[in-house]
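Notes to accompany the following structure.
Some chains omitted; the rest stay in position.
The chains carry the letters A, B and C, assigned in the order they are written, with residues numbered from 1 in each.
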Amino acid sequence: MPSWAEPVLLNGKTIPEMPEDLRHSFLEFDVQVRRGGFSLSTQGRFDSGITAIFGPSGAGKSTLLACLSGELKPDSGMIRSGGETLFSSHDAIHKPPRSFRAAMVFQQGMLFPHMTVRKNIEYGYRLRPENDRSIAVQELIAILRLSRLLHRAPNTLSGGERQRVALARALATSPRMLLLDEPVASLDIRLRNEVLAYLKQVHEKYQIPMLYVSHSLSDIMFLATEAIILESGKVKWFGPARQMVMSAATSAGGSSTPVENIFSGTVTGPDSVSVSTTTLWAPASSFPVATDVTVSISASEIILASQRPQAISARNVLFGTVSTVNRGYTNVIVSVDAGIRLVVEVTPESATELSLQVGRQIYAMFKTSSILVTPA
Amino acid sequence: MNPNLDIIVLSLRVATVATLIIAPIGLLIAAFLVRTRSRWRFAVDLLVSMPLALPPVVVGFALLWLFGGEGPFGDATRGIAFTWFAMVLASAVVAFPLVVRSFVAGLSQVDPRLEFAARNLGAAPWRVAITITLPLARRGILGGLLLGFVRAFAEFGATIVFAGNIPERTQGIPAAIFSRISTGDFNDAWALAAVSIVIGGGALAVHNALVGRAGTTQWEDDSRNA
Amino acid sequence: YPTPAEESTVSPLVFAAASLSDALNDVAQEYERKTGQNVDFNFAGSNLLANQITMGAPASAVFVAGYTPISKLINADKVETGSVSKVLYNRLVLVKHVQRSLPSIESLQDLVGTGSIAIADPATAPAGEYAAAALKSAGAWERLQMQIIPTLDVRAALGAVASKNADWAIVYGTDAMTQKNVEIVLEIASGSSENVPFYYAATISRETTGNRFIKFLHSEPAASIFQGYGFDIVAP
């Protein structure tokens, strides 16, 4: 049974180990494989959520996907999906890639050069029994903006166009699982957001589990529920994506990648959400009232004050008690219990000025624009 | 030219059948050579290439021995020599190494990751072979078929030894040319040679049309000339 | 072109029928031992040799089987008519595989309906031409049409029988001697015209070294070598 690499400390909290009897584990694996000097040795279990795979260049992310798609036969170990053993060195089982039904979006695209874009997209689609085709090609073409490209040869496509075709081709197979290797790396911001939103929608609609390799914390934040950090072929960390993002951001230590506060909330009005009993002013959104949403607030955008501020453009002002203080070299991470538990990043100087210590009562304020509301 | 027409038809038929026989076997062997790590690879490679290393006449004698009553198959295959089918066999054996070499070149330029992409999308191996491998190797495959057909069409040495030179039965264009030359019928000989070249050119044209303009890149395609 | 002074140092190139190669190599050796003169040969089928010379090949002399090739050369003015001489004969024999039980044959007519008969292609090989002539003169040619297998040359005809792909073959007696698993069933003719004559001739517009070699071919030592290989000598 898989046992997780040593959990890392995140804001003073320990990430619990995965429970042994995770009921809905959709994919279970324990694979070892060597490639020249590199060796991958990972194990894990994924449920039907979206799992981000994060890690430095050369960590083994693509290698792991290659194993899980049946492309690369592991040296040893096992891969089980939905109760079916796809690979087991012990039992000498090695099912063909077809049985994996894990559609792959390759880092290099891998479009069939001798087929038009349409033929590429329809390749796997046509191989599915008709009553099994849950995702319509027409929909994919529309959403991924491919209609102008359908009759083109892959080698005439731009980088971003290739990635979209590869994505459409994979989705068109109505796969049991989706393996995405940096699928939006060469898309512009707008397309990237659209594609990510669509992936999320696909996941909600069809409950297709996804493994999503990305170097972008904001993509992961947006899309993933679970996350794995791979380093040198080993799982360094596994847990909820939001915690991973925080961990990665703090360990990166820079102010460029934000530490996020992430809450489950409910929409209570056109520009307000409630998180447990606290109501927050959020940017205007079109979510209907009572929608379950994820609310995230960047830790660096929260301001602390010892007195209640007056006539201020920050519309969210909460009162609470400092519960932990972690001093770093360039910043101090403080958590404040204010009905909700806020993680706040301040400078060491501010921390001193405000005499931040456990038990200190304090105001926390942030602007509506600091709040990101996304579907739960 | 009427007898010549029969000769031409016979040669076309023999070369076509020979090519059709070689193609699937050649593909299997080429796939074996390209895609396996078997210790037998070199042995198979050598066996397949052998007819190339021998003068066709020698190949003819070898076939005569192999399929004759003294050969390993004994009397079972004795009826083959000096028939239409012997022509097919002789040309097939001689053309085979060329076909396999070309197939090997074609198959080995197919990126296995593209084949995997197809399998990943749900295709069974045979479907991958038909829809991905063969089309991507088409330059080598078609080139091999062209070489095979033309070589079979022009085969003389092995054929005349193994199939004889029986007018109206085993006398194809090459044997006919040889006979015409020997008897000093040079005009007829050159006419038949010209026919050979025309048919070879036709095969080449068909080949070129089928191969199409491969190898265009993003910047270097034909849209500009369109 | 070599002057007469050089003649002794330039060896003649004789275009000779392939079936003569063993015997001629021995003869040439003997010739060289006797005269210090080297002789080179170009061995191939007689018709091919004739065609090569017609197309300008640098032969000093020819030594070919059958009348057709030599007459072709004479007609093309490629050989000195006066130098043409018949040097030897090769007998034609009917052979079968030793292990094959076939009807016994008394004469060529008996072959009708008995199985396939390989002969060198009459159109391209003198041995075949003479074999066909023999069958014609025996009155069997027309009736044997479906049994006849024309082969590349006389060796291929022999090979067809040796490998049991053909039942009979009409081949040179000299060849039949070299093949252990065939036996001679019938001597086609004991002397006369069905024996295949081999002609020697010097070519025109070449050095005349070819003429000296002809004298040696007719000499006693050469004759005994040829006879050793099974050829019949033509009395000079």
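Here is the rule we use: a contact is a pair of C-beta atoms (placed from the backbone, for glycine too) under 8 Å apart; a residue touches a chain by one contact, two chains touch by 3 or more.
Since this is a predicted model, take the numbers as computed values, not measurements.
Visitor: Per chain type, how many copies make up the whole complex in this structure file?
Guide: A x2, B x2, C x1
Keep this in mind: only the chains that are shown with their structure count from here on.
Visitor: For subunit A and subunit C, what's the span in angstrom between their mean Cα positions?
Guide: Once rounded, the distance between the two centres reads 90 Å.
Visitor: Could you work out how far the Cα centre of subunit B sits from that of subunit C, in whole Å?
Guide: A distance of 36 Å separates the two centres.
Visitor: Express in whole angstrom the distance between the two chain centres, defined as the mean CA positions of subunit A and subunit B.
Guide: That gives a centre separation of 56 Å.
Visitor: Could you say which residues in subunit B touch two or more other chains, in rising order?
Guide: Answer for subunit B, listing residues that touch two or more other chains: there are none.
Visitor: What residues on subunit C touch subunit B, complex-wise?
Guide: Touch list, subunit C to subunit B: 45, 47-48, 51, 72, 97, 116, 118, 121, 123-125, 148-152, 156, 159-160, 162-166, 181.
Visitor: Under the stated contact criterion, what part of subunit B meets subunit C in this complex?
Guide: Checking each residue of subunit B against subunit C gives 57, 60-61, 64-65, 67-71, 75, 78, 81-82, 160-161, 164-167, 178-179, 181-184.
Visitor: Mind listing the subunit A positions that touch subunit B in their complex?
Guide: Residues 69-71, 96-98, 100-104, 106, 108, 110, 112-114, 123-124, 127-128, 153, 155-157, 169-170, 173 of subunit A touch subunit B in their complex.
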